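Shown here: the complex without one of its protein chains, the others still in place.
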Amino acid sequence: MKLIFEQGASGRSANAQLPPDTNIDDIPAHYLRTTPPVLPEVSEMDTVRHYTRLSQQNFSIDTHFYPLGSCTMKYNPRACNSIALLPGFLARHPFAPATTGQGYLSCLYELQDILAELTGMHAVSLAPMAGAQGEFAGVAMIRAWHLARGDTARTEIIIPDAAHGTNPATAAMCGYTVREIPTDKQGNIDLDELRRVTGPQTAGLMLTNPSTLGVFEQQITEIAAIIHQAGGLLYYDGANLNAILGRIKPGDMGFDVVHINLHKTFATPHGGGGPGAGPVGVSARLQPFLPLPVTVREGEHYRLLDETDRPYSIGRLSANHGNGGVLLRAWAYARMLGEPGMARVAQFATLNANYLMARLDQAGFDIAFPQRRASHEFIVSLKRLKDETGVSAMDFAKRLLDYGFHAPTTYFPMLVPECLLIEPTETEAKTTLDAFVAAMIAVAQEARETPEKVKSAPHTLPVRRLDDVRAARKPDLAWKPQI
Amino acid sequence: MKLIFEQGASGRSANAQLPPDTNIDDIPAHYLRTTPPVLPEVSEMDTVRHYTRLSQQNFSIDTHFYPLGSCTMKYNPRACNSIALLPGFLARHPFAPATTGQGYLSCLYELQDILAELTGMHAVSLAPMAGAQGEFAGVAMIRAWHLARGDTARTEIIIPDAAHGTNPATAAMCGYTVREIPTDKQGNIDLDELRRVTGPQTAGLMLTNPSTLGVFEQQITEIAAIIHQAGGLLYYDGANLNAILGRIKPGDMGFDVVHINLHKTFATPHGGGGPGAGPVGVSARLQPFLPLPVTVREGEHYRLLDETDRPYSIGRLSANHGNGGVLLRAWAYARMLGEPGMARVAQFATLNANYLMARLDQAGFDIAFPQRRASHEFIVSLKRLKDETGVSAMDFAKRLLDYGFHAPTTYFPMLVPECLLIEPTETEAKTTLDAFVAAMIAVAQEARETPEKVKSAPHTLPVRRLDDVRAARKPDLAWKPQI
Amino acid sequence: MPFIPHTESDIRDMLSAIGAKQIDDLFDEIPSSLHARQAPSLPPALNEMSVIRLAQERASRDPANLNFIGAGGYDHHIPAAIWQLATRGEFYSAYTPYQAEASQGSLQVIYEYQSMMTALTGLDASNASLYDGASALAEAILMAVRAHKTQRRILLPRTVSPLYRRVIATLVAAQGIELVDLPYDPHTGTTVLPAETAPFAALVIPQPNFFGQLEDVDTLTDWAHQQQAHVIALVNPTSLGILKPPGQWGIAGADIATGEGQPLGCPLSNGGPWFGFMTCRQEMIRQMPGRLVGRTLDTENNTGFTLTLQAREQHIRRAKATSNICSNQGLMVVAAALYLSLMGAEGLARVARACHANTQQLVRRLTAIAGVRRVFQGALFHEALLQLDRPVQPVLDALLTYNLVGGLDVSAHYPELGHTLLVCATETRTVDDIHHYAISLQAVLEKGMA
Partner (left out) sequence: MPFIPHTESDIRDMLSAIGAKQIDDLFDEIPSSLHARQAPSLPPALNEMSVIRLAQERASRDPANLNFIGAGGYDHHIPAAIWQLATRGEFYSAYTPYQAEASQGSLQVIYEYQSMMTALTGLDASNASLYDGASALAEAILMAVRAHKTQRRILLPRTVSPLYRRVIATLVAAQGIELVDLPYDPHTGTTVLPAETAPFAALVIPQPNFFGQLEDVDTLTDWAHQQQAHVIALVNPTSLGILKPPGQWGIAGADIATGEGQPLGCPLSNGGPWFGFMTCRQEMIRQMPGRLVGRTLDTENNTGFTLTLQAREQHIRRAKATSNICSNQGLMVVAAALYLSLMGAEGLARVARACHANTQQLVRRLTAIAGVRRVFQGALFHEALLQLDRPVQPVLDALLTYNLVGGLDVSAHYPELGHTLLVCATETRTVDDIHHYAISLQAVLEKGMA
């Protein structure tokens, strides 16, 4: 579609949006711009029409099955959106006095409690604005804890090779060196290797459990013991909490810090990339270090704690409260699910994943860990198919789009060659899973019979296969007017 | 797409919507149904996904140019929607005391005033829920007026042959016989014929001006004189008010009753068929007969008039206030346009129509009234093309869809063979009109070169040409479960 | 120029293509006498920011009271998904699906809606909506008269909403139709059949009736059919989650069912937009007013949907059409289809049962107060008529100060019943709400208000 810039005409505007013009003679000219920025010059209807039509070019949960592994693309209840957009919540300035935000703060307070309860943690801060920032907060607290005890020798964070890229990147941002440890054939951590790399230099371990391989790390108690005995702390990457929600608490596994991806487990929208929210929970000993603000109740009154209340805090991650509107959506979701609903999430997410895995296994696909239960996701490797037909996981994924399914996550985790990481989530019905299995079988058959068709997919979308190499070689990152 | 009924599974539900179950033992069994109705059994996500995808199968103003003549498909400002959905307006019961609806009633009161001012009428009632109901109210008032004066001899309503079908249908609903009068070559009414049919049996005349032929009836003052001299009244079908808004008042033309289509001239959404609103305005002598309710201001207080206040009213058209939410949208639109904005609507709607007419004329299309100015719409006749190529107006219209344009109105008014009634409205930019001209030219060329392609259009929509005859011969109006 | 995209150069180019000097020239066919008149005097233009602020100020003047009025419009929960989807531009800004191939979205929704309404009412065909419940009943009466051919008398119980009866009087006034009131039993508040049996075209049967009472629909239906008359069922769609559908009333079932669709996802919104629904038996389809969507095939034998049986409508049949209706309440039908999909049969039944239980509880609580009694015996759905020992309106005014809209004063409509108050508690009213009403009413009455 034409760019919005290419649709306008000089002097056109969405006139009803313009405030009356006013004088700014008092600002000296050298502060001012001499030419206006080149922005679209379009009418309100042009804008509405353009972005409405653009939106139709997206796959999304509201239109398609979206089994993107590690991302928990579940249904985003529309009630949560209505609630976050209530005028009372929407209009308040974050720095307005707490007395004017008691309704909002009461929701935050409840959400903290709910998350603490579900993770088995002592206290929660809602400040982090996504999973990666939750990781940052978590590792920064680990660091603060060691330093507060005068333990300056700890320079390493241990991370399994299957971990999400945010884990090592976060460790680096927190000034740590990353020690990567391998995964064994069963998808578990290699304990011997873990023992080998753990020592007085170990600040902690970052772990996702169930892991990004779609299996539950069974030796978790031993792992926790190894790290704790060495004086390190355990960080839980909660991206996969959906798999065990309401059933198993990270705190019970021995974790000291946890982050939760609300945009995954708590069904807040992914918004085409964000905003998310990544609250962190901690055990009692880490509570003083929690990022600010934290909401407390004092009698009937709610307020936000600040640096005076929490002098040991790692500090602030945003100028305000984090992603408030996302937190409200998660609160609403949590209240709708309630006690029995939480455990059901884990049950049905797991049921769906294991069903899909069983069906694909029966259909002849190579399951990465066939001898294991799937958690809420699992991996298919297309290595054999690629060897036989030349059709790669990427080709396969693109062809699935033609069948009306968003592709699973491809090429992650990197351990498994030509992998598809498939996460159906609990909100999809069996009918949809069956249709997906049928599409997988159909594409596999095409790969054998007419591989070119798969390699040149997609065929039915607004564009054909895009040239990524060209995009990276000559980056065209912004439209500029032709002069 | 599969029907929503075909997507469910027995026992599935959108569980978060269900209230807790309760006991109704006290209702005797013979009042109760014995089997549940066959409704969809789907999850909330199924529902959201289904209706989101269905919506994408529509052309609409928000996605396409929609030059549907006589329908004034202009941009529906999104602010009007936000305003109508404000909680204070949305939650109020129509029978709650007027003291709880002062904000709402103040908007209605202002809207009445604005409409009266624009139409040159003495008073307005907002009760009618669409144009046709406005017509009903208007003709019923004409009838009430004659009867109130003891004049029971008037049994006929005069209507030009070019009129919209609602006009004769309304006259019939009001118990009148319709006298149709012909249109001359210039698109004006045949005055001699009008004089011939007018007499003591004439209750009134219904007229759209500019007419549905896209031209302004120039003899309107003479027409009014003829009818008034015969003791009849003049009804103005305001469907085309957009063409003269803020410039010419129907009251000044001599009309006694006017209806306004808010979903046309006042940009309230057409909603896939409705709801609209068809307020009626009247001259002073008809005020007592206005349909109820009518909003009045008494000091600082607004209230609705009822039968006690207006014993001569023709009565009520709905159990409540008419389409309140539509009225609020029109109020917001009117307030955003204000005084200069109203006349601009007429100017630019007329400019667009005349420009499009000139361009199509130059491109060789047959304009129905080439010697006349277009009002806000005009007619192209494809009779010659059909004779030469076999491609009908319907075929042509269907092919335009493939080019991404909603088709103009086809086969109305019936006077002009193979006609397209084209109304661009003021909210479309020249670029869009130019693109439409290009598409018209392209289709005309296809009609000559590859007529089958046009006759079998559309080719790119979710369905190919639908079989209307089959639909009418074996009506399948409702899905029934297969047993 | 709000909402007008023309630039100066566009205007110049367009005028030159037309061969006109200025826009005003395009109006040169309009007699100059008409131009000369006084320009309209209107408030100045407000930008969006200002009009929204103004509207917010006004909307905030209309307080969110706890509402216990029903009387034709009901305070139901509306699932959040409904209006987030119904206001999508593709539904919101489309018009009547005249170009079927470019309107499969709207058309399929209507077809699904028609299917849902026939399922709910137990009849064969549904139209695509009428304006509202009252006008739909008027259309049903006109339809019954057309179908009956020989009679133009309609039996209209006094247990039908007084406002509906006014609307009908307005809408059928000019067509020589005689509306005959039927009285109600003072004990049960349900319709009493007349002794006389002069021929008539149709009997209207409200279920539940305006008092909230359940009519003996089987007996009434069979009686009317014995008199060779049609039966028009005036029904509340929520109630059809649990009550016997019109298609199963008596031996043969009602012939037409109609009513107000608002409970199916439309906000109260000061009374509109709501919508009227109408279903009927197969034999009567060609007498149906309004639009109909049919399922058909395209040239490649794929299923699709289109407007059908248009020969009934005004744009074809003109003065002989089944009705003058053209625009209907399309968007409300989208809401209703969404509502019924989200609720399903189980949800609708639960809503109906919860409404009933809440109203029962409300009646129990209120009639425990001295000076308050229920007027009628017998089964009710989700409304009840109460009698007070004093004029109702001052009591309602006093309840407003407790943030309560306490029901509708219907004394003027039924003076023979004394000081009467019609109350309703839907599924949205909580135990606390009902308690709040009870103690507030008690306080008001004890204070000797009014």
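Order of writing sets the chain letters: A, B and C. Residues in each chain are counted from 1.
Quick note on the criterion: a contact is a pair of C-beta atoms (placed from the backbone, for glycine too) under 8 Å apart; a residue touches a chain by one contact, two chains touch by 3 or more.
This structure is a prediction, so every number in the text was calculated from the model and none was measured.
Taking every chain of the complex into account, the absent chain touches A, B, C. Contact with the chain that does not appear here is found for just one residue of A:P77, A:P160, A:G204 or A:G281, A:P77.
Annotation for chain B: contacts to the undisplayed chain at residues 9-12, 15-20, 42-46, 48, 52, 77-79, 81-82. Although one chain is not shown, part of chain C still touches it, namely residues 48-49, 52-53, 60, 64, 77, 79-80, 84, 87-88, 427-428, 430.
The definition used in the following text is that only the chains that are shown with their structure count from here on.
Between chain A and chain C the centroid-to-centroid distance comes to 45 Å (mean Cα coordinates, whole Å).
Each chain gets one centre point, the mean of its Cα atoms, and the points for chain B and chain C are 20 Å apart. Here the spacing of chain A and chain B, counted between their Cα centres, is 48 Å. Looking at chain A, residues 9, 12, 16, 43-46, 48, 52, 77-79 sit in touch with two or more other chains. With touch defined as above, residues shared between interfaces to two or more other chains in chain C number as follows: 1-6, 10, 47-48, 79, 81, 85, 89-90.
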